[in-house]
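Before any comments, here is the structure.
For this depiction, one protein chain was excluded, whereas all remaining protein chains were kept in their positions.
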Amino acid sequence: MTILDAQHDLPAFRLAIRDWLAEVVPPDWKARMVRASNEEYVAFQRWWMAERSKVGLAIPHWPKEYGGAGLTLRHLVAIADEMARADAPQARIFTISLIHMPGTLFPHGTEEQKRRYLPGVAKGELWCQGFSEPNSGSDLASLRTRAVRDGDHYVINGQKIWSSSSMYADHCLLLTRTDANAQKHRGITYFIMDMHAPGVEVRPIRQANGRSEFSELFLTDVRIHAENMIGAENNGWRIAQATLGSERGVIAFEGAERQRYEIEAFYRKSLETGAAWLRDTQLHREFVSFLAEMQAGRRLLRRVLEEHEKPDASASVLPSIIKLSVTVLRQRICSFMVRIAGVEGQEFAMLAEEPFGSPMFDFVSAFSGTIAGGTNEIQRNIVAERGLGMPRV
Amino acid sequence: MTILDAQHDLPAFRLAIRDWLAEVVPPDWKARMVRASNEEYVAFQRWWMAERSKVGLAIPHWPKEYGGAGLTLRHLVAIADEMARADAPQARIFTISLIHMPGTLFPHGTEEQKRRYLPGVAKGELWCQGFSEPNSGSDLASLRTRAVRDGDHYVINGQKIWSSSSMYADHCLLLTRTDANAQKHRGITYFIMDMHAPGVEVRPIRQANGRSEFSELFLTDVRIHAENMIGAENNGWRIAQATLGSERGVIAFEGAERQRYEIEAFYRKSLETGAAWLRDTQLHREFVSFLAEMQAGRRLLRRVLEEHEKPDASASVLPSIIKLSVTVLRQRICSFMVRIAGVEGQEFAMLAEEPFGSPMFDFVSAFSGTIAGGTNEIQRNIVAERGLGMPRV
Amino acid sequence: MATKAIETAGSLDQATLDALREGIAAVLVEQSSSAAVHAFIDGENSLDRELWSQAASLGWLGFGIPEQYGGLGLGAHGLAILHTEIGRQAAPGPYISTLSAAQAIVESGTDATRNTWLPRIASGEISAAVPATPGATVLTRSGTGVSGTLRCLGARDAAFVLAPLGDAWVIVELAGAEVNAMPMWDRTREVIDIRLQNARPAAVLEDPEATSVALLRAMALATAADSCGAARSVTERTIAYMKTREQFGQPIAGFQALKHRAADLATKLAVMDEMVAHAIHRAAADEPDAEIWVWLAKAEATEAAVFVTTDCVQLHGGVGFTWDFDPHIFLKRARLNEVLIMPNTALRDRAAAGLAAITRTGRSALELEP
Partner (left out) sequence: MATKAIETAGSLDQATLDALREGIAAVLVEQSSSAAVHAFIDGENSLDRELWSQAASLGWLGFGIPEQYGGLGLGAHGLAILHTEIGRQAAPGPYISTLSAAQAIVESGTDATRNTWLPRIASGEISAAVPATPGATVLTRSGTGVSGTLRCLGARDAAFVLAPLGDAWVIVELAGAEVNAMPMWDRTREVIDIRLQNARPAAVLEDPEATSVALLRAMALATAADSCGAARSVTERTIAYMKTREQFGQPIAGFQALKHRAADLATKLAVMDEMVAHAIHRAAADEPDAEIWVWLAKAEATEAAVFVTTDCVQLHGGVGFTWDFDPHIFLKRARLNEVLIMPNTALRDRAAAGLAAITRTGRSALELEP
């Protein structure tokens, strides 16, 4: 617990984290993960979660009454920064468990639900999200998975897609349609679904980068007890906004910080090895321009984190602007890496030890940034309409 | 007449034109035009038209019965190419007179109208076009200039804009609304208007490049005799399509050929003077990429000229694709020239003797390509809807 | 002989070429369908072999080979059509390496060499490997043979490799040589590492300079043409998808922002096609400026294809990121094309040098008509 003890002295807090990371993170973890199976990867993620749990860094941002440490955003930033600096593993498969689930239950869950579900997270219980459907992507509110009341249960039938880590999940944050006649935002109800319940079938989706991080969920007569409804019937859309808004930029922040260290390591290595691209003025100019834009993005991410501590945060379109900037920059950087890697860069490899050691994997993976979590096209609509006041016609 | 005599032997035809140009084009014409007033410029254009007239190259593409030489498109291309090669003056202010007016009267004019108006062109009569209005640009069919029948006349009231060379014009191809209640394409009537008639006021528009090639027309109770109506009342929209379609790419072709010689001269001079930009790999790479795209554009322009000799030409969106490519390329090339010219290139100067000798003038002027004659945004709609069959919703 | 092949090609009129294209397209659309290619990259069929034998039986493999060596002598124009259609269907197989090696042999092989190899290529009996980036590595003489390791474009069962030896080019048979296929992101083509130890060359090509030029030109034009086909095809497939995919109660093809991007893609396609056509035109006529346009065609067309395929993944939205849809197949193909032969930056530098050289002689490098 020495780390949390240091929380009132941010520099000391950072150092404590740094020491802990130096001690606990296996130096060869990336090498081991390079060709790890999904199962090995998940086992590793659970181990990592357990380690964080030991020092109180599993759910440090949660309020004390729910087992958290009630740390401020400033502390989360410090943690994320130290994790990035140490190139420590991310807790990617726990994103929904750590952020979206509590972000939904804290404001909208019943006491019973909170007591029942929150403590499991630190123990490694895994949550997924059942929002998107094959025909309801950008237009989420058109979702059609039906929930029909049957005594004290609801019976669910339908199909979900793009559900991250759902193949390992214990619970699901589920959006369903309970009133097909109401205006589309008004007939949606929000449930907690047991992923082990009968009728839940999970089919992994194979991605263009060779991995399978998402699944499709096929739901056939799945029974959910009414006590697992979050909020009131047909009030799910409003609650879903809390879920979607709960990721306050910390993940993007950590991503940007990791990229900073990645690029720095790449550049240092290029200098040491006298890489050919350094002798090409044009490529060198491109590279420094990336750095300028990267620094701008990192500053914007800090701005948005501060904004989130102000009241009217949800009105800001800055997160959309940041997404447009950093995801496209990431794509351009990875594309640059593919170009300079030449034919060697075309060798199939997933994760890599070296930063940008598998440029094509990074390049193809970069589309998850420009497409997932609201495509950049949707972000442009948001910026133009909400931010610039251009009319929706 | 020696040039036209050679028309059946294309190489000889070219040589005859080349000899004539060598003889007639004043070597210092550009130097003289660099700071010429609009009046001097127009006088020069009229002189040039007269010279072309002497050798039968004023209206060479017109049918013989209207005083033309009935030359094929292939001949027009040869003429345009030789004009470009010799860097001879263009007949820009006569564009409507030479192309759009006959392109309208041949198919839709009465014999009387043809006999009355066509011969004047070779004598230097100048035509302009009264199509666009301040509130009807991209949406031309929404035009509101009223024409009200009064005995054997129509009385015109309204305002036109972007009318090229209208400050010097004798006649105007005018679109008016005669039925305000009909669907917008169905209430339009086409007239020939005498620019010297009472009630016609012409106000030149000052352009961002410092010149004034367009005007606004303010029409107050202008009386036009019904015999000057082209086609039937309320049938003007269909006829306007003939006007708009009459420019079959020869002008764009000549523009591209002129740019080819311009760029070549610029590059040769750069080599001779050992220009600094040649030593910058990135700039040099940019430049050769321009050339590749320029060659592609020149080939496309030849393709479209051939297409026009086929029946279903009007259905092709190739002209829109070409406009998108060549106008943006022109803008990129001029922008490149501005960048390499440095502070010197910021000196205000309009026309210049040297190719790209006034890069900012060329750069600012390049917007007439991306905006005039249907903005590139409108071209994209055409390509997507007509060319790619993407639905208009 | 190249000239002969070219004359033949020169004499082909547009109608003949169009008919040729339609014939090839008909076969490939049927055989190398989206489903077939997906099955192939998942190792569920041997589409590459089936296509290869079909290509052989239809004479495709002899397009660039003069009649007396068992080919059809269709020259650069014919080859471009073939590679474009192959790219359009993302067809698997060692076409670029084999047909480019053949062009080099046509250009500077002795009659004996031509007689030995060209008929076997035209008949589809064998395929060839060539360095993925010629000039990057060369073989060295070792005792009675040649040794070295080469990263090549070509099938793991290629019969021979055309490789640089000092300043000469040699044909080395691969029976018994150590060949390792590199696992590729683009599973429709193969890159192999060939390790030779005291291998005895089957033939030496006269005029190494002419050989390099012929090989590089052929590879550059083939790669550029393949990229044009791939870019056009993925755009067509993407627009077709956008017409069926509905969001907010309408097909997404109706959204103006996407329409404008599609229009820009269509413009890029038209321009890249003409860049390549110009290069082929100048190369077929053996104009002194041909090199400039061939290098630029490869650089511009392969980068345009990367831009187009990237945007098509994005325009698909979520499914564009999945293995089961087509865009990623074309994206990966475009990215391999981009890095073949030599970096596009180097190609542009070569084009710039060529432009300066020709201009200095007082000639123009910008003519269109021969």
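Order of writing sets the labels: A, B and C. Residues in every chain begin at 1.
Keep this in mind: a residue touches a chain if its C-beta (ideal position, glycine included) is under 8 Å from a C-beta of that chain, and two chains touch if they have at least 3 such contacts.
What you see is a predicted model; the values in this text were computed from it and never measured.
J.: Would you mind spotting which of C:Ala240, C:Ala257 or C:Leu368 touches the chain that isn't drawn?
T.: Answering carefully, the residue with contact to the hidden chain is C:Ala257.
J.: Looking at the full complex, which residue from A:Ala22, A:Ala50, A:Leu271 or A:Ala315 touches the chain that isn't shown here?
T.: Going through A:Ala22, A:Ala50, A:Leu271 or A:Ala315 one by one, A:Leu271 is the residue touching the chain not shown.
J.: Of B:Phe106, B:Phe218 or B:Phe367, which sits in contact with the chain we cannot see?
T.: Candidates B:Phe106, B:Phe218 or B:Phe367; residue touching the omitted chain: B:Phe367.
J.: Out of B:Thr2, B:Asn135, B:Thr220 or B:Gln241, point to the residue that touches the absent chain in the complete complex.
T.: From the options B:Thr2, B:Asn135, B:Thr220 or B:Gln241, the contact with the absent chain belongs to B:Asn135.
J.: Any idea which of A:Ala50, A:Ala182, A:Val288 or A:Ala315 touches the chain not displayed?
T.: A:Val288
J.: Can you list, in ascending order, the chain B residues touching the missing chain?
T.: Listed in rising order, the touching residues are 132, 135, 137-139, 142, 161-162, 205-208, 210, 280, 282-283, 331, 335, 338-339, 341-343, 345-349, 360, 363-364, 367-368, 370-372, 375-377, 380.
J.: Hey, which chain C residues sit against the chain that's not shown?
T.: The missing chain touches chain C at positions 255-257, 259-260.
J.: Against the chain that's been left off, what residues of chain A make contact? List them.
T.: Touching the missing chain: residues 260, 263-264, 267-268, 271, 278, 281, 284-285, 287-289, 291-300, 302, 318, 321-322, 324-325, 377, 379-381, 383-385, 387-393.
In the analysis below, only the chains that are shown with their structure count from here on.
J.: Averaging over Cα atoms per chain, report the distance between chain A and chain B in Å.
T.: Chain A and chain B have C-alpha centres separated by 55 Å.
J.: Show the residues in chain C shared as contacts by 2 or more other chains, in ascending order.
T.: Each of 255, 258, 345 in chain C touches at least two other chains.
J.: Can you pull out the residues of chain A that are in contact with at least two other chains?
T.: Counting only residues that touch two or more other chains, chain A contributes 280, 282.
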